[in-house]
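Excluded from the complex is one protein chain; the other protein chains are retained at their positions.
Chain IDs A, B and C follow the sequence of writing; residue 1 opens each chain.
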Amino acid sequence: MIAPTPEQVLMRDSLIQLLGDGVSRMRGADGGPPDRAVWVDICEAGWPGLLLPEASGGWGGTAIDMVMVLEGAAATLAPEPLIAALATAPLLAACGTEPAHALLANMLAGQTVVLPAEMAISPLAPDGGFVLFDAPWADVAVIGAGQGDGFRLVALSSAEMEDAPLRRTIDGGAQRILSLAAGAGRLLAEGPKAAQAFYATRDLLRLGAAASLVGLVARAFALTVEYLGMRSQFGQPIGAFQALQHRAASMHVAHAAAWALVCEAALAVGGDKERVACAMAKAKASATARGVLKDCVQMHGAIGFSDEYVLAPLFRRAVTLASAFGTPEACLAELGCEG
Amino acid sequence: MIAPTPEQVLMRDSLIQLLGDGVSRMRGADGGPPDRAVWVDICEAGWPGLLLPEASGGWGGTAIDMVMVLEGAAATLAPEPLIAALATAPLLAACGTEPAHALLANMLAGQTVVLPAEMAISPLAPDGGFVLFDAPWADVAVIGAGQGDGFRLVALSSAEMEDAPLRRTIDGGAQRILSLAAGAGRLLAEGPKAAQAFYATRDLLRLGAAASLVGLVARAFALTVEYLGMRSQFGQPIGAFQALQHRAASMHVAHAAAWALVCEAALAVGGDKERVACAMAKAKASATARGVLKDCVQMHGAIGFSDEYVLAPLFRRAVTLASAFGTPEACLAELGCEG
Amino acid sequence: MLRIETEAEQAFRREVRDWYEAELPEDLRDLTFRPEPAQALGWYRRLSQKGWIAPHWPKAFGGMGASPVEQVILMEEAARIGAPELPTQGLNQIGPILQRFGTPEQQARHLPAILNGDVIWCQGYSEPGSGSDLASLRTRGRVEGDEIVITGHKIWTTWGHHADWIYALVRTNEELPRRQGITFILVDLKLPGITRRPIRTLADECEFCEVFFDAVRVPRANVVGILDGGWNIVTALLDEERIQLGAPSHALRALERVRRMARALGPVLGASGRLRLAEAETEVAALTAAFLQTPTEAEQGRTPDASSLKILSTETTQRVLDIAQELAGAAAPLKSPASVGGTVIDFSELFLQSRRLSIYGGTNEIQRGLIADRVLKLPKGKRP
Partner (left out) sequence: MLRIETEAEQAFRREVRDWYEAELPEDLRDLTFRPEPAQALGWYRRLSQKGWIAPHWPKAFGGMGASPVEQVILMEEAARIGAPELPTQGLNQIGPILQRFGTPEQQARHLPAILNGDVIWCQGYSEPGSGSDLASLRTRGRVEGDEIVITGHKIWTTWGHHADWIYALVRTNEELPRRQGITFILVDLKLPGITRRPIRTLADECEFCEVFFDAVRVPRANVVGILDGGWNIVTALLDEERIQLGAPSHALRALERVRRMARALGPVLGASGRLRLAEAETEVAALTAAFLQTPTEAEQGRTPDASSLKILSTETTQRVLDIAQELAGAAAPLKSPASVGGTVIDFSELFLQSRRLSIYGGTNEIQRGLIADRVLKLPKGKRP
């Protein structure tokens, strides 16, 4: 395992403390308007600026910093849109336009939540639609569309999103599928450089989601190992049964591989392989989360299927995040096309 | 499990006796010209006529008869091209032409081995080629090409195949990728009815291969269960280790499911779902064989990786057969297109 | 089902399809959760009147005595139209057990009530400390004259809060070895001393219940079989249960999800999506084929490999729903079904619900152990 530096441990732990036990906020949300109290604290502590250069008022953090922090934060199950905020700040900073600059300032101040919407295909939108995860949080949605010189990065206000139905997700959040009418929204930037910044943000979203997924896996697996040692059946702890031991070992190996790949992808950010690496990390972390979380539920038996235990919200968050910011299949399909 | 009828048991056992221990013949072949002694016995006993109506000198057997017989015969590892012969006889009978009739007579007499070649894609023939499995056996290859009224069923003589390189396969056999020049070969039949008969034969090939694959799985798994009870490590038979027990149980379930599907597909022959059912059976049996045989080798440890034990040839035959007469992927892809 | 259907089977399929189309209320179609009794019982009774509520029950007890093929036809048509899941504990579990072990009085009292939907049953086996290791159960039943006085705590009782009666295992003798001294008993849940607490599940529904017994007095006539002799019954019941858990009904419902998603995606499904669809179809076809081989009434001699069927059925359903999650793409985590071009598509609910399949009715780990032991006859060992 790549160990975090002492600085990264400090950062991570201070964020975890700020987030507290996110489970109740996650459960409470249920698709409705979120309570922003914790979010304001997060912004006041400066977190959305993690990846911004110090010159722009940020912390000058690296992708590895982000990965270490998000991996730890994920286990709190906090519903706040951290990944999106961290990844969107550099995009707004890169626009170099007045509207983007103003938006960034409001975002960093905790006044405006800016979330990116992502082109994605589903049975609800077979021709593709701009999916806005954590939609109830969004004051502004950022959408990139077009290619090369025709690329446009626009911001939609919440009023412009209202037509798209809000659909609840199993983690207590909700999503909308936005469409982009010609001329709609406020132009933030355009052209190839804007496209480049937009895709870099997509890479960060994927990497951040991947790190969070690995964090969810880590917590669920730790709970499972603990349960295996504690729960007795047939006169011994169930963790003494070899069939479960071997499966637990496989889960451990799967977790280690996914985490290694996420860390490796963070070391690729800024290089030629950034796009490929982040897509791989997202695909691998999603598949690992889907697989390991299922085994965690199974090993817990009925209690694992009960909502009164923390495994259920961990499971639902993992399923939600696995399909956000590029499903594993979409990420792999992209690789295949480029490779 | 569907149990064979007493009649089917008799048929199967008489064939198994005729085939004897096929391993030495399989090993001995190694891509070279086969010894036809056993084949002549098989033909003299009338086996290639299994599926022919009694009126045409056959036994009037059903697809279920074929499946029961081939499942049992597979375990002998006999290299003789039984599946192909059984499936090709009805095709030649259906042609209703003089050349086909003559060919069938020679085939039933054991004088001429007639094998079908199958359009398949591989890195060696990305645009598709007519793959002739068990090529060293073939005196005549039957190829179907074209659609509707343009469909032609032709016979290539061995002289017409020689240009295509003979490539050895890991089960001791060999294959050729044939091409069909315009006007080459001898016309056996043409038009939609010929096409229908040709595709019915393809279904039988798949079903026969599927039954054989399940037979290979059954034998390899039985050897493995026996080994688990016999081999001791750490002071007890390794079959007492729960991790191996649970995997063995999974192998048992996989085998049972594949066999059930093969039997079900046999009951579909002649109906609307014949095509789909045979493709499914082939896909499922192939995937099951690939998976279970690997686990059998693993559970045997080093002896499973040694060629001095019968598991190795069983494994190689299973790998070979899994990719013959439609790979699982090709079969599933076809389903998807029709479904 | 792939096999060629007989003319009678084809006619039966047409009848079932037409009848479902005509009779199944719109508000009961395409539900992902099992509807509550108030909503479902009308439909339950309609099926009962039609004679289709208990396909696998012998005719002697008011069932259809249906062949496996007819059972599969009913399941396929139900999945196709999106018919709801109904209470099954009476039909699939206590019903068959009373047919085998009940007194004529118990049969006469309870079987018709199951068939016509008057009584909903639940199962009282698991306890907080006794899951897979059922024989360790501690709920006590003290014999007092003509009554048995039950005190204890059952949990993970499926549909316990909707049920009228519970069939339960209680320890009536502490002196005997663990598997002896357990009694199988029928308890009216309206009796004083019983309290129930619903438990929400991973799928955000109240499928489970805790049931507390505080000196509940039950007539001794409600014992099934003999006092202290419940273990044999529970073993038989588990087999019975597993065969029905091995039915392809869940898998067919899951497959219907995948088919609807594939239809909604249209050409976007692509080659890899089509492969996934074909895989799902193939897996369900294999399960259906295996179920079709369960012995009919006429073949009493053949013991079904119930554990294998349970594993196959539950893991097939889960695999198919994994495929559904894949095809759902960005919509995979949507909580509620959505209507797409006139069809209702469920994205996550059945997927979440399906996690329980490999846990209940004897975990799949327990089933694998049973197969190793009973079917493969692998040696028993000294230590893990």
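Following the convention adopted for this analysis, contacts are C-beta pairs under 8 Å (C-beta built on N, C-alpha and C of every residue); 3 or more make two chains touch, one makes a residue touch a chain.
Everything quoted here is computed from the prediction, not taken from an experiment.
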| item | value |
| --- | --- |
| Chains in view that touch the one left out, judged over the entire complex | A, B, C |
| Selected from B:240, B:253 or B:289 as touching the chain missing from the view | B:240 |
| Chain B residues that touch the omitted chain in the full complex | 31, 118, 120-127, 131, 167-171, 175, 232-235, 238, 240-245, 290, 294, 297-298, 301-302, 304-308, 312, 315-316, 319-320, 322-324, 327, 329-330, 333 |
| Touch residues of chain C, complete complex, unshown partner | 270-272, 275, 380-384 |
| Where the unshown chain meets chain A, residue by residue | 1-2, 225, 228-229, 235-237, 239-242, 245-246, 248-250, 252-253, 256-258, 260-261, 263-265, 267-268, 270-271, 273, 276-277, 280, 283-284, 329, 332-337, 339 |
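Everything below uses one rule, namely that only the chains that are shown with their structure count from here on.
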| item | value |
| --- | --- |
| Innermost chain, taking as reference the mean of every protein Cα atom displayed | C |
| Geometric centre distance via CA averages, chain B-chain A, whole Å | 49 |
| Centre-to-centre distance between chain C and chain A (centres being mean Cα positions), rounded to whole Å | 37 |
| For chain A, residues contacting two or more additional chains | 241-243, 245 |
| Set of chain C residues in contact with two or more other chains | 365, 368, 384 |
